[in-house]
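Please read through the structure below; I'll follow up with questions.
Removed: one protein chain of the complex. Kept in place: all other protein chains.
For chain A:
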Amino acid sequence: MAAAVADARAARRPLLVQGFGSKSAMLRPVQADATLSTRNLTGVTLYSPRELVIAARAGTPLDEIEALLHQNGQQLTSEPPDLSALLGSAGGQSWGGIVAANLSGPRRVAWGATRDHVIGIRAINGRGEVIRAGGRVLKNVTGLDLCKLIAGSHGTLGIMTDITMKILPAPAATGALILRGLDAVHGVAALSAGLGSPFGVSGAAFLPAWAADGIPGLGSQTVTVLRIEEFPASVAYRLEQLAGTLARFGKSEILDERTAKRVWTAIRDVTPIRPGAGEAVWHLSTRPSRGPTLLALIEAAGARGFMDWGGGRIWAAGPATPALHDAITHAVWDLGGTFTLMRAPDSLRASVPVVPQEAPPLAGLTRRIKAAMDPDGIFNPGRIYAGL
(Lines give C-alpha, C1' and ligand atoms only; values in the text may rest on other atoms or scores of the structure.)
Protein backbone atom coordinates (compact mmCIF):
# COMPACT_ATOMS: atom_id res chain seq x y z
CA MET A 1 0.00 0.00 0.00
CA ALA A 2 2.79 2.41 0.93
CA ALA A 3 4.62 1.52 -2.28
CA ALA A 4 1.48 2.14 -4.35
CA VAL A 5 1.14 5.56 -2.75
CA ALA A 6 4.81 6.37 -3.36
CA ASP A 7 4.43 5.37 -7.02
CA ALA A 8 1.34 7.52 -7.43
CA ARG A 9 3.12 10.42 -5.80
CA ALA A 10 6.14 10.08 -8.06
CA ALA A 11 3.84 10.05 -11.08
CA ARG A 12 1.68 12.87 -9.61
CA ARG A 13 -1.28 10.62 -10.22
CA PRO A 14 -4.32 11.29 -8.00
CA LEU A 15 -5.90 8.29 -6.29
CA LEU A 16 -9.48 7.49 -5.42
CA VAL A 17 -9.02 6.06 -1.92
CA GLN A 18 -11.80 3.82 -0.68
CA GLY A 19 -12.80 0.69 1.20
CA PHE A 20 -15.81 -1.03 -0.35
CA GLY A 21 -16.97 2.22 -1.96
CA SER A 22 -20.29 2.03 -0.12
CA LYS A 23 -20.17 5.74 0.67
CA SER A 24 -19.04 7.01 -2.70
CA ALA A 25 -22.42 8.69 -3.14
CA MET A 26 -21.50 11.07 -0.31
CA LEU A 27 -19.85 14.48 -0.75
CA ARG A 28 -18.23 15.43 -4.09
CA PRO A 29 -17.24 13.04 -6.87
CA VAL A 30 -13.49 12.40 -6.96
CA GLN A 31 -11.49 12.93 -10.14
CA ALA A 32 -8.74 10.33 -10.04
CA ASP A 33 -6.66 8.26 -12.41
CA ALA A 34 -6.71 5.12 -10.30
CA THR A 35 -8.47 3.56 -7.35
CA LEU A 36 -6.62 2.37 -4.27
CA SER A 37 -8.86 0.15 -2.17
CA THR A 38 -8.26 -1.25 1.31
CA ARG A 39 -10.57 -4.20 0.62
CA ASN A 40 -7.75 -6.74 0.68
CA LEU A 41 -6.44 -5.57 4.04
CA THR A 42 -8.61 -7.80 6.19
CA GLY A 43 -8.73 -9.45 9.55
CA VAL A 44 -9.07 -8.74 13.23
CA THR A 45 -5.56 -8.24 14.58
CA LEU A 46 -6.35 -7.86 18.29
CA TYR A 47 -9.42 -8.55 20.33
CA SER A 48 -9.21 -8.33 24.09
CA PRO A 49 -12.76 -8.36 25.45
CA ARG A 50 -11.62 -7.82 29.05
CA GLU A 51 -9.61 -4.77 28.00
CA LEU A 52 -12.51 -3.44 25.89
CA VAL A 53 -10.34 -3.17 22.79
CA ILE A 54 -10.61 -4.43 19.23
CA ALA A 55 -8.27 -3.79 16.31
CA ALA A 56 -8.72 -4.78 12.70
CA ARG A 57 -7.30 -4.01 9.30
CA ALA A 58 -9.23 -1.37 7.43
CA GLY A 59 -10.79 -3.60 4.79
CA THR A 60 -12.38 -6.00 7.27
CA PRO A 61 -16.14 -6.18 6.68
CA LEU A 62 -17.94 -4.40 9.49
CA ASP A 63 -20.43 -7.28 9.71
CA GLU A 64 -17.63 -9.66 10.68
CA ILE A 65 -16.45 -7.42 13.47
CA GLU A 66 -19.93 -6.84 14.81
CA ALA A 67 -20.63 -10.59 14.75
CA LEU A 68 -17.44 -11.28 16.70
CA LEU A 69 -18.31 -8.65 19.30
CA HIS A 70 -21.86 -9.96 19.55
CA GLN A 71 -20.57 -13.45 20.38
CA ASN A 72 -18.79 -11.91 23.35
CA GLY A 73 -21.64 -9.74 24.53
CA GLN A 74 -20.00 -6.54 23.34
CA GLN A 75 -20.72 -3.91 20.71
CA LEU A 76 -19.48 -0.82 18.91
CA THR A 77 -20.62 1.97 21.15
CA SER A 78 -21.37 4.58 18.48
CA GLU A 79 -23.80 2.26 16.66
CA PRO A 80 -22.52 2.86 13.10
CA PRO A 81 -25.39 2.84 10.62
CA ASP A 82 -25.82 0.69 7.55
CA LEU A 83 -26.66 3.30 4.92
CA SER A 84 -26.69 0.93 1.95
CA ALA A 85 -30.39 1.55 1.27
CA LEU A 86 -30.01 5.30 1.68
CA LEU A 87 -26.90 5.58 -0.48
CA GLY A 88 -27.88 2.93 -3.01
CA SER A 89 -24.88 0.72 -2.35
CA ALA A 90 -24.58 -3.03 -1.93
CA GLY A 91 -21.91 -5.36 -0.61
CA GLY A 92 -21.61 -4.09 2.93
CA GLN A 93 -19.19 -1.60 4.41
CA SER A 94 -15.67 -1.77 5.76
CA TRP A 95 -14.19 -1.08 9.20
CA GLY A 96 -12.16 1.74 7.68
CA GLY A 97 -15.18 3.17 5.91
CA ILE A 98 -17.20 3.90 9.03
CA VAL A 99 -14.20 5.60 10.60
CA ALA A 100 -13.22 7.58 7.48
CA ALA A 101 -16.75 8.93 7.30
CA ASN A 102 -17.20 9.19 11.10
CA LEU A 103 -20.71 7.83 10.82
CA SER A 104 -22.59 7.27 14.07
CA GLY A 105 -26.05 6.04 14.97
CA PRO A 106 -28.71 7.17 17.42
CA ARG A 107 -26.59 6.26 20.44
CA ARG A 108 -24.20 9.07 19.51
CA VAL A 109 -26.39 11.51 21.44
CA ALA A 110 -25.49 9.81 24.71
CA TRP A 111 -22.29 7.85 24.11
CA GLY A 112 -20.25 9.75 21.54
CA ALA A 113 -19.42 9.52 17.86
CA THR A 114 -17.43 6.82 16.09
CA ARG A 115 -14.35 9.08 16.21
CA ASP A 116 -14.69 9.27 20.01
CA HIS A 117 -14.04 5.55 20.24
CA VAL A 118 -11.09 5.34 17.85
CA ILE A 119 -8.02 4.90 20.05
CA GLY A 120 -5.40 4.00 17.49
CA ILE A 121 -4.74 4.03 13.78
CA ARG A 122 -2.04 3.16 11.33
CA ALA A 123 -2.21 5.14 8.14
CA ILE A 124 -0.18 5.98 5.07
CA ASN A 125 0.29 9.66 4.42
CA GLY A 126 0.63 11.32 1.04
CA ARG A 127 4.39 10.85 1.12
CA GLY A 128 3.89 7.11 1.28
CA GLU A 129 5.07 6.98 4.91
CA VAL A 130 3.50 4.78 7.57
CA ILE A 131 2.20 6.87 10.46
CA ARG A 132 0.83 5.47 13.70
CA ALA A 133 -1.26 7.55 16.05
CA GLY A 134 -2.80 6.66 19.40
CA GLY A 135 -2.35 3.03 20.38
CA ARG A 136 -4.30 0.23 22.00
CA VAL A 137 -5.01 1.77 25.39
CA LEU A 138 -8.17 3.63 26.33
CA LYS A 139 -6.56 6.77 27.67
CA ASN A 140 -3.76 8.36 25.71
CA VAL A 141 -2.78 12.01 25.31
CA THR A 142 0.72 11.42 23.94
CA GLY A 143 1.36 13.89 21.11
CA LEU A 144 -1.13 15.43 18.70
CA ASP A 145 -4.33 13.43 18.25
CA LEU A 146 -3.95 12.47 14.60
CA CYS A 147 -6.49 9.67 15.15
CA LYS A 148 -9.28 12.20 15.33
CA LEU A 149 -7.85 14.32 12.52
CA ILE A 150 -7.67 11.39 10.11
CA ALA A 151 -10.94 9.76 11.23
CA GLY A 152 -13.72 11.60 9.45
CA SER A 153 -11.41 13.03 6.77
CA HIS A 154 -12.84 10.77 4.05
CA GLY A 155 -9.46 9.47 2.97
CA THR A 156 -8.18 12.92 2.08
CA LEU A 157 -5.38 13.08 4.66
CA GLY A 158 -4.21 9.49 4.90
CA ILE A 159 -5.17 5.94 4.05
CA MET A 160 -5.99 4.13 7.26
CA THR A 161 -4.73 0.55 7.15
CA ASP A 162 -5.43 -0.49 10.75
CA ILE A 163 -7.87 0.89 13.29
CA THR A 164 -8.18 0.13 16.99
CA MET A 165 -11.39 0.95 18.79
CA LYS A 166 -12.63 1.08 22.35
CA ILE A 167 -15.73 -1.06 22.79
CA LEU A 168 -18.25 -1.58 25.56
CA PRO A 169 -20.49 -4.36 26.79
CA ALA A 170 -23.72 -4.70 24.84
CA PRO A 171 -26.77 -3.92 26.95
CA ALA A 172 -28.63 -6.92 28.29
CA ALA A 173 -31.97 -5.42 27.25
CA THR A 174 -33.42 -2.67 25.07
CA GLY A 175 -36.63 -0.81 25.75
CA ALA A 176 -38.45 2.00 24.01
CA LEU A 177 -41.21 4.35 24.97
CA ILE A 178 -43.30 6.24 22.44
CA LEU A 179 -45.69 9.18 22.45
CA ARG A 180 -48.05 9.42 19.49
CA GLY A 181 -49.42 12.42 17.71
CA LEU A 182 -47.22 15.20 19.12
CA ASP A 183 -46.18 18.00 16.79
CA ALA A 184 -42.47 18.48 16.21
CA VAL A 185 -42.09 21.23 18.83
CA HIS A 186 -43.71 19.19 21.59
CA GLY A 187 -42.00 16.05 20.38
CA VAL A 188 -38.55 17.63 20.74
CA ALA A 189 -39.51 19.13 24.10
CA ALA A 190 -40.37 15.60 25.25
CA LEU A 191 -37.06 14.29 23.89
CA SER A 192 -35.19 17.06 25.74
CA ALA A 193 -37.02 16.21 28.95
CA GLY A 194 -36.01 12.57 28.47
CA LEU A 195 -32.37 13.32 27.65
CA GLY A 196 -32.26 15.73 30.59
CA SER A 197 -33.61 13.08 32.96
CA PRO A 198 -31.41 10.90 35.16
CA PHE A 199 -32.53 7.72 33.39
CA GLY A 200 -29.79 7.35 30.80
CA VAL A 201 -31.75 7.71 27.55
CA SER A 202 -29.63 6.27 24.71
CA GLY A 203 -31.79 7.24 21.75
CA ALA A 204 -34.27 10.06 21.15
CA ALA A 205 -36.03 10.56 17.81
CA PHE A 206 -39.07 12.25 16.29
CA LEU A 207 -40.75 10.70 13.29
CA PRO A 208 -43.34 12.65 11.27
CA ALA A 209 -46.40 10.61 10.35
CA TRP A 210 -45.05 9.55 6.94
CA ALA A 211 -41.82 8.30 8.53
CA ALA A 212 -43.61 6.42 11.33
CA ASP A 213 -45.86 4.89 8.71
CA GLY A 214 -42.77 3.49 7.02
CA ILE A 215 -41.76 1.42 10.07
CA PRO A 216 -43.99 -1.60 10.70
CA GLY A 217 -45.74 -1.46 14.05
CA LEU A 218 -45.66 2.28 14.62
CA GLY A 219 -48.96 3.33 13.04
CA SER A 220 -49.57 6.45 11.03
CA GLN A 221 -49.37 9.33 13.53
CA THR A 222 -46.19 11.17 14.46
CA VAL A 223 -44.05 9.16 16.87
CA THR A 224 -41.74 10.56 19.53
CA VAL A 225 -39.52 7.69 20.69
CA LEU A 226 -36.94 7.28 23.47
CA ARG A 227 -34.69 4.32 24.18
CA ILE A 228 -33.24 2.80 27.32
CA GLU A 229 -30.50 0.13 27.17
CA GLU A 230 -29.68 -1.52 30.48
CA PHE A 231 -30.12 -4.68 32.51
CA PRO A 232 -33.74 -5.90 32.15
CA ALA A 233 -34.95 -4.76 35.58
CA SER A 234 -33.44 -1.33 34.98
CA VAL A 235 -35.05 -1.02 31.57
CA ALA A 236 -38.47 -1.69 33.09
CA TYR A 237 -37.88 0.68 36.00
CA ARG A 238 -36.47 3.50 33.87
CA LEU A 239 -39.19 3.32 31.22
CA GLU A 240 -41.78 3.62 33.96
CA GLN A 241 -39.98 6.60 35.49
CA LEU A 242 -39.60 8.16 32.08
CA ALA A 243 -43.32 7.77 31.38
CA GLY A 244 -43.92 9.76 34.56
CA THR A 245 -41.42 12.44 33.59
CA LEU A 246 -43.09 12.79 30.20
CA ALA A 247 -46.68 12.60 31.45
CA ARG A 248 -47.26 16.27 30.66
CA PHE A 249 -46.74 15.49 26.97
CA GLY A 250 -49.42 12.79 26.92
CA LYS A 251 -49.83 9.12 27.57
CA SER A 252 -46.86 7.03 26.58
CA GLU A 253 -46.73 3.46 25.38
CA ILE A 254 -43.95 0.98 25.94
CA LEU A 255 -42.93 -1.09 22.91
CA ASP A 256 -42.10 -4.76 23.22
CA GLU A 257 -38.37 -5.41 22.93
CA ARG A 258 -38.48 -6.85 19.42
CA THR A 259 -40.42 -3.86 18.09
CA ALA A 260 -38.16 -1.48 20.00
CA LYS A 261 -35.06 -2.95 18.40
CA ARG A 262 -36.65 -2.91 14.94
CA VAL A 263 -37.63 0.75 15.31
CA TRP A 264 -34.15 1.78 16.42
CA THR A 265 -32.50 -0.18 13.62
CA ALA A 266 -34.76 1.62 11.14
CA ILE A 267 -33.86 4.99 12.63
CA ARG A 268 -30.17 4.08 12.66
CA ASP A 269 -30.20 3.02 9.03
CA VAL A 270 -32.44 5.93 7.96
CA THR A 271 -34.82 3.50 6.26
CA PRO A 272 -37.93 5.74 6.43
CA ILE A 273 -36.37 8.22 3.99
CA ARG A 274 -36.46 5.95 0.91
CA PRO A 275 -34.99 8.44 -1.56
CA GLY A 276 -36.38 8.26 -5.08
CA ALA A 277 -34.38 8.49 -8.30
CA GLY A 278 -33.43 12.11 -8.80
CA GLU A 279 -33.66 12.89 -5.09
CA ALA A 280 -30.87 14.17 -2.89
CA VAL A 281 -30.24 13.27 0.78
CA TRP A 282 -28.83 15.64 3.40
CA HIS A 283 -27.53 15.11 6.91
CA LEU A 284 -28.12 18.17 9.08
CA SER A 285 -26.97 18.86 12.64
CA THR A 286 -28.12 21.75 14.81
CA ARG A 287 -28.85 22.33 18.48
CA PRO A 288 -31.82 20.08 19.35
CA SER A 289 -34.30 22.81 20.28
CA ARG A 290 -33.88 24.31 16.80
CA GLY A 291 -34.64 21.00 15.09
CA PRO A 292 -38.38 21.69 14.74
CA THR A 293 -37.76 25.11 13.14
CA LEU A 294 -35.24 23.60 10.77
CA LEU A 295 -37.62 20.78 9.90
CA ALA A 296 -40.41 23.27 9.15
CA LEU A 297 -38.08 25.34 6.96
CA ILE A 298 -36.92 22.41 4.88
CA GLU A 299 -40.49 21.13 4.53
CA ALA A 300 -41.58 24.57 3.30
CA ALA A 301 -38.75 24.38 0.76
CA GLY A 302 -40.03 21.06 -0.54
CA ALA A 303 -38.03 18.44 1.37
CA ARG A 304 -39.02 15.85 3.96
CA GLY A 305 -37.07 14.76 7.01
CA PHE A 306 -37.07 13.18 10.44
CA MET A 307 -35.16 13.98 13.60
CA ASP A 308 -32.75 11.91 15.65
CA TRP A 309 -30.32 12.94 18.44
CA GLY A 310 -33.10 14.57 20.41
CA GLY A 311 -33.95 16.88 17.51
CA GLY A 312 -30.34 17.80 16.73
CA ARG A 313 -29.94 15.58 13.69
CA ILE A 314 -32.20 15.73 10.67
CA TRP A 315 -32.05 13.25 7.84
CA ALA A 316 -33.64 15.00 4.86
CA ALA A 317 -34.50 14.14 1.27
CA GLY A 318 -36.03 16.01 -1.64
CA PRO A 319 -35.58 16.93 -5.28
CA ALA A 320 -31.88 17.19 -6.20
CA THR A 321 -31.99 20.80 -7.31
CA PRO A 322 -29.55 23.62 -6.57
CA ALA A 323 -32.48 25.69 -5.30
CA LEU A 324 -33.47 23.12 -2.66
CA HIS A 325 -29.84 22.57 -1.68
CA ASP A 326 -29.42 26.31 -1.19
CA ALA A 327 -32.60 26.58 0.84
CA ILE A 328 -31.67 23.68 3.13
CA THR A 329 -28.06 24.63 3.66
CA HIS A 330 -28.87 28.28 4.30
CA ALA A 331 -31.55 27.29 6.77
CA VAL A 332 -29.18 25.14 8.83
CA TRP A 333 -26.38 27.69 8.57
CA ASP A 334 -28.61 30.54 9.72
CA LEU A 335 -29.88 28.52 12.69
CA GLY A 336 -26.37 27.48 13.71
CA GLY A 337 -25.34 24.06 12.58
CA THR A 338 -23.76 22.01 9.85
CA PHE A 339 -24.70 19.94 6.81
CA THR A 340 -23.36 17.13 4.68
CA LEU A 341 -24.70 16.29 1.25
CA MET A 342 -25.04 12.53 1.53
CA ARG A 343 -26.34 11.65 -1.91
CA ALA A 344 -27.03 13.53 -5.13
CA PRO A 345 -26.40 13.18 -8.86
CA ASP A 346 -22.81 14.09 -9.80
CA SER A 347 -23.95 17.23 -11.58
CA LEU A 348 -25.32 18.67 -8.33
CA ARG A 349 -22.64 17.51 -5.92
CA ALA A 350 -19.86 18.71 -8.17
CA SER A 351 -21.31 22.20 -8.34
CA VAL A 352 -22.39 23.07 -4.78
CA PRO A 353 -20.65 23.10 -1.37
CA VAL A 354 -21.29 19.64 0.09
CA VAL A 355 -20.27 20.76 3.59
CA PRO A 356 -20.26 24.35 4.90
CA GLN A 357 -17.64 26.67 3.46
CA GLU A 358 -15.14 27.57 6.15
CA ALA A 359 -14.30 31.13 7.12
CA PRO A 360 -11.12 32.29 5.31
CA PRO A 361 -8.59 31.73 8.15
CA LEU A 362 -10.02 28.26 8.81
CA ALA A 363 -10.06 27.42 5.11
CA GLY A 364 -6.39 28.43 5.09
CA LEU A 365 -5.70 25.97 7.90
CA THR A 366 -7.56 23.26 6.00
CA ARG A 367 -5.25 23.80 3.02
CA ARG A 368 -2.15 23.81 5.24
CA ILE A 369 -3.19 20.64 7.08
CA LYS A 370 -3.93 18.93 3.78
CA ALA A 371 -0.48 19.98 2.55
CA ALA A 372 1.14 18.74 5.77
CA MET A 373 -0.40 15.29 5.33
CA ASP A 374 -0.64 14.95 1.56
CA PRO A 375 1.66 17.56 -0.01
CA ASP A 376 0.94 16.64 -3.61
CA GLY A 377 -2.80 16.33 -3.16
CA ILE A 378 -2.99 12.77 -4.43
CA PHE A 379 -5.64 11.45 -1.99
CA ASN A 380 -9.27 11.88 -3.02
CA PRO A 381 -8.88 15.29 -4.65
CA GLY A 382 -12.02 17.38 -4.46
CA ARG A 383 -13.85 14.94 -2.18
CA ILE A 384 -14.78 17.48 0.52
CA TYR A 385 -13.84 20.86 -0.97
CA ALA A 386 -13.47 21.83 -4.64
CA GLY A 387 -9.82 22.19 -5.58
CA LEU A 388 -8.47 20.43 -2.49
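We adopt the following convention: a contact is a pair of C-beta atoms (placed from the backbone, for glycine too) under 8 Å apart; a residue touches a chain by one contact, two chains touch by 3 or more; residues count from 1.
Convention: contacts and distances are computed from a predicted model.
This complex has a chain not shown, and the name its UniProt record holds, of "ABC transporter permease subunit", "FAD-binding protein", "Chemotaxis protein CheW" or "Alkylphosphonate utilization protein PhnG", is "FAD-binding protein". Annotation: of A:Pro49, A:Gly88 or A:Pro345, A:Pro49 touches the absent chain (contact as defined above).
Touching the missing chain, out of A:Ala3, A:Ala90 or A:Val141, is residue A:Val141. When the omitted chain is restored, the residue from A:Gly21, A:Gly88, A:Gly181 or A:Gly200 that touches it is A:Gly200.
The omitted chain makes contact with just one of the residues A:Val44, A:Leu68, A:Val130 or A:Val352: A:Val130. Mapped onto chain A, the interface with the missing chain covers residues 48-53, 73, 102, 104, 108-109, 112-113, 115-116, 125, 129-133, 135-149, 151-153, 157, 168-170, 172, 189, 192, 195-200, 231, 233-234, 237, 285-289, 309, 312-313, 336-340, 355-356, 358-359, 361-362, 365-366, 368-369, 371-373, 384.
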